[in-house]
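Every protein chain except one is present and positioned as in the full complex.
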Amino acid sequence: MIRVTVWNEFIHEKSNPNVREIYPEGMHTCIAEGLREDAGLEVRTATLDEPEHGLTETVLEATDVLTWWGHTAHERVRDEIVLRVRKRVHEGMGLLVLHSGHYSKIFKSLMGTTCSLCWREAGEKERLWVCNPAHPIAKGIDRYFEIEHTEMYGEPFGIPPPDEQIFVSWFAGGEVFRSGQTWKRGNGKIFYFRPGHETYPIYHDKTVKLILKNGVKWAAASGSKWIDSAPNIPVEQAPEPIEPWGGSVH
Amino acid sequence: MIRVTVWNEFIHEKSNPNVREIYPEGMHTCIAEGLREDAGLEVRTATLDEPEHGLTETVLEATDVLTWWGHTAHERVRDEIVLRVRKRVHEGMGLLVLHSGHYSKIFKSLMGTTCSLCWREAGEKERLWVCNPAHPIAKGIDRYFEIEHTEMYGEPFGIPPPDEQIFVSWFAGGEVFRSGQTWKRGNGKIFYFRPGHETYPIYHDKTVKLILKNGVKWAAASGSKWIDSAPNIPVEQAPEPIEPWGGSVH
Amino acid sequence: MIRVTVWNEFIHEKSNPNVREIYPEGMHTCIAEGLREDAGLEVRTATLDEPEHGLTETVLEATDVLTWWGHTAHERVRDEIVLRVRKRVHEGMGLLVLHSGHYSKIFKSLMGTTCSLCWREAGEKERLWVCNPAHPIAKGIDRYFEIEHTEMYGEPFGIPPPDEQIFVSWFAGGEVFRSGQTWKRGNGKIFYFRPGHETYPIYHDKTVKLILKNGVKWAAASGSKWIDSAPNIPVEQAPEPIEPWGGSVH
Partner (left out) sequence: MIRVTVWNEFIHEKSNPNVREIYPEGMHTCIAEGLREDAGLEVRTATLDEPEHGLTETVLEATDVLTWWGHTAHERVRDEIVLRVRKRVHEGMGLLVLHSGHYSKIFKSLMGTTCSLCWREAGEKERLWVCNPAHPIAKGIDRYFEIEHTEMYGEPFGIPPPDEQIFVSWFAGGEVFRSGQTWKRGNGKIFYFRPGHETYPIYHDKTVKLILKNGVKWAAASGSKWIDSAPNIPVEQAPEPIEPWGGSVH
C-alpha cells in the first residue's frame, strides 16, 4: 500500500466562480479521487489553511508520495514547512509537482534554478508527446494525447537537466515545453507534470488521471531511508590506523 | 581578461594562532595571489565583514568567476546576498566552491540536496586521483597528486549526480571522497573542489594553485547572459494564430 | 517472479587450477546459487560454449535481467549475439555487468566510451564505500564493506557520467575506483559492479551476494517494452492538417 498525500493551496476554487464550478470541492478532492481508482494507493489530502498547512511531522512521516499544487499563494507557504517537506524528499519520499507548482518554494529549492517559463492563458490545444515510451509513467499512453483547452507554458523552462524526459508538449499557438520529467534529490524521486490549469477540467481527464497514478507508483520510496548527518569519525574509528598530526579548529 | 572575486569568511585566520601563522593575511589573500600567477586573471577579494559581505551588485556585475571559502560562519551570510550571488550564477557567473564551502548557503541552494559528508581532522595523507584526464581543470596534473596533511572528508557526499567527475580522493585513514566535480545551474558553471582545510598550508601548494587557476578559466562565463523572466505571451503575439477560449484567473 | 539469466564465459575455471578450486562448477553456478537465495528470482545460466552462447532469442525473450561475466574471451562473443542482447536492453531487459565485463562488447557498445581503467593483481584489500545509502542496491549494507583480497581497478575509468553513483572503492595499494554505478539505455537499466576477480572467492562473499540480489531486483524491467522503429508518418496521418510542399528523396 502506497500512502499518498495530495496537497493543494485551495484558493481559486473558493474565490473564482469559474474554478469553483469545475472543482466544487477543490482540486485536491478531484486529484485524490482519481488516485483512489487504484486500490494500491491510500490517499489523504492537505491544504494551505490547515494547521501547519496539513503537513505535520506525523503526516509527512506517514507519506510515501506527496503531490503539490499551488499557484497564487506560493509565498504564504511557511519556510519551516518547506524545509520539512524537503527533508522528507531527501530521505526518500516521492514528490509530484503539478503545473504552476513549478514556482513553488519546494520545487525551486530542490532544483536550484529559476524554474521560470513563459505562458499564455487562452484555452488553446496541447498535444503531449511521449519521449520515453516504455517508462512506467507513460504506461498505457499511446504515442501522444491531447488536452483540448489549456494554458500554454513555453520554453525556456529554467530547470537543471532532468534524469529522464518523458513528455514534451506541442501548443496550437506555436510553442513547445518539456512537460514531464524526473530527477532524484537525495533518495527522493521527483516528477514534474505540466497539465493542470485550474480554469479547465484537466484533473477530470482520464489520461491525466492515469499519468498521476503511474507517477505516484513510480515515485514511491523503496523502503530505505537516507538519514542526513555529518558525523565526525574520530581517529580511533578510522578504518585504517593513522597518527593524528597538526592543529585543529574544532 | 577574466575577472575573479575571491570570497572568504576570514575568521579563523584572526581567532586561531595556528591558522594565522599559515595565512597571516587571510586565506583569500593567499588564494588571490595564486590566481594572479596567471596574467589573464584580474583578481579582487571580498570578506564577510565588509559591507554587504563585499558582494555588492556592482562587484558581482563585474565578476566573471566567484570563489567561495566559508566554514564557521555560514549562517552569518545574509540571505539577500545569497540570492544575489545565486542570480548571478544563473545568469552565467562561474562559481568555485572550496572545501568546507560544501555547507555554505549558496552551494546548498544550488544543489537542492543536503551536501553532508563525514569528516576527521587528523592531518592524514590524501591522494587525489584524476578521473577525467583531459578535462581542462585537470590540465597539467599527472595521474594523481598528494596532500601530505589534510582533514578527511568521506562519503556519502549528499550531492546530485555531477555533470563531470574530475577528482576522487583516497585517504590514509581508509575513506574515499568525490573531491572535484562540476554542475551547471542556469547558465552558470560550478566546480566543487575539496582540499583547503585552514589548519594546513593547502592553498600554498603548487598543484592546488594550478587547479584553482584551471578551474577559474573553465568556469568563466561565455559572454551571454541568461535573463530570468516569466513573460506572459498575449494571444496576439502567439507565433501561430489562435482564438482565446474559456475562463481566466489572471 | 523475476527471470534472471547468469552469463559466464567459463574458461579460467577449466584452464586454471587456482580458479577451478574456488569455482569448481564455474562462476555462473556460484552466482546463480547466490541469487536463488531470493525466492522471487528464477535463475538460469548460459555460457560461451553453448550454441548461440546460450543466449537464443527464446532465452532472452524470457529474461528480465541478464548478468554478464567475461574476461579473457570478449572477442569470441559473436557480434550478432551482442546486438541481440543490446536490443533486449533497449526494450527493457536489465543488465548487470560484473568486474572484467567492463571490457565486454556489450558494455562498451552501450556506454559509447573506452571503458578502460588501470589494474593490479596483488590480492590487496578493497573497501567499498556507499555513496547513496538509501539506494535499493545498497539496502542492507552499512557505511562500507571490505573484500580482504582482490584485484585492484583504478581510475580513470572511461565511462560516461553515471545516473547514480552507489559505491566507490579504496584500495590498500593507494588507488580509488568508481565500483558501482547505474545508467539507462532505452528502457534498460544497467548496473556495473566491480568486485569479482576469478582468483579470489568473491562471489562466495555474503555482502557481494546481497548486492547482486539487490541489483537484479533494481534492474528488473517494469513490464512495458520499448519497440524500436522509425516509422514514416504520412501527411494524411499528421495530427494537424498540412499541405505537402517540395521535392523528395524517398
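Read from first to last, the chains carry the letters A, B and C; within each, the first residue is number 1.
FYI, a residue touches a chain if its C-beta (ideal position, glycine included) is under 8 Å from a C-beta of that chain, and two chains touch if they have at least 3 such contacts.
Computed from a predicted structure; not experimentally measured.
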Option touching the unshown chain, where B:R3, B:H135, B:R178 or B:H197 are the choices: B:H135
Omitted-chain contact residue, chosen from C:R44, C:R78, C:H149 or C:K225: C:H149
Contact set of chain B toward the excluded chain (per top definition): 91-92, 127, 132-136, 138-139, 144, 146, 163-164, 184, 186-187, 222-227, 239
Footprint left on chain C by the chain that the document does not show: 12, 16, 18-19, 71-72, 90, 103, 109-114, 116-124, 149, 152, 154, 158, 160-161, 163, 172-175, 183-186, 198-200, 226, 228-235, 238-240, 242-250
Absent-chain interface as seen on chain A, which is shown: 127, 129-133, 154-157, 161-165, 168-171, 174-176, 178
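Going forward, only the chains that are shown with their structure count from here on.
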Copies chain C and chain B - interface residue numbers shared by over half, same or different: same
Chain whose mean Cα position lies farthest from chain A: C
Between chain C and chain A, distance of the C-alpha-averaged centres to the nearest whole Å: 32
Centroid distance [mean C-alpha coordinates] between chain B and chain A, Å: 29
Length of the line joining the C-alpha centres of chain B and chain C, rounded to whole Å: 35
Overlap residues in chain B, where contacts from two or more other chains coincide: 154, 161, 163, 174-175
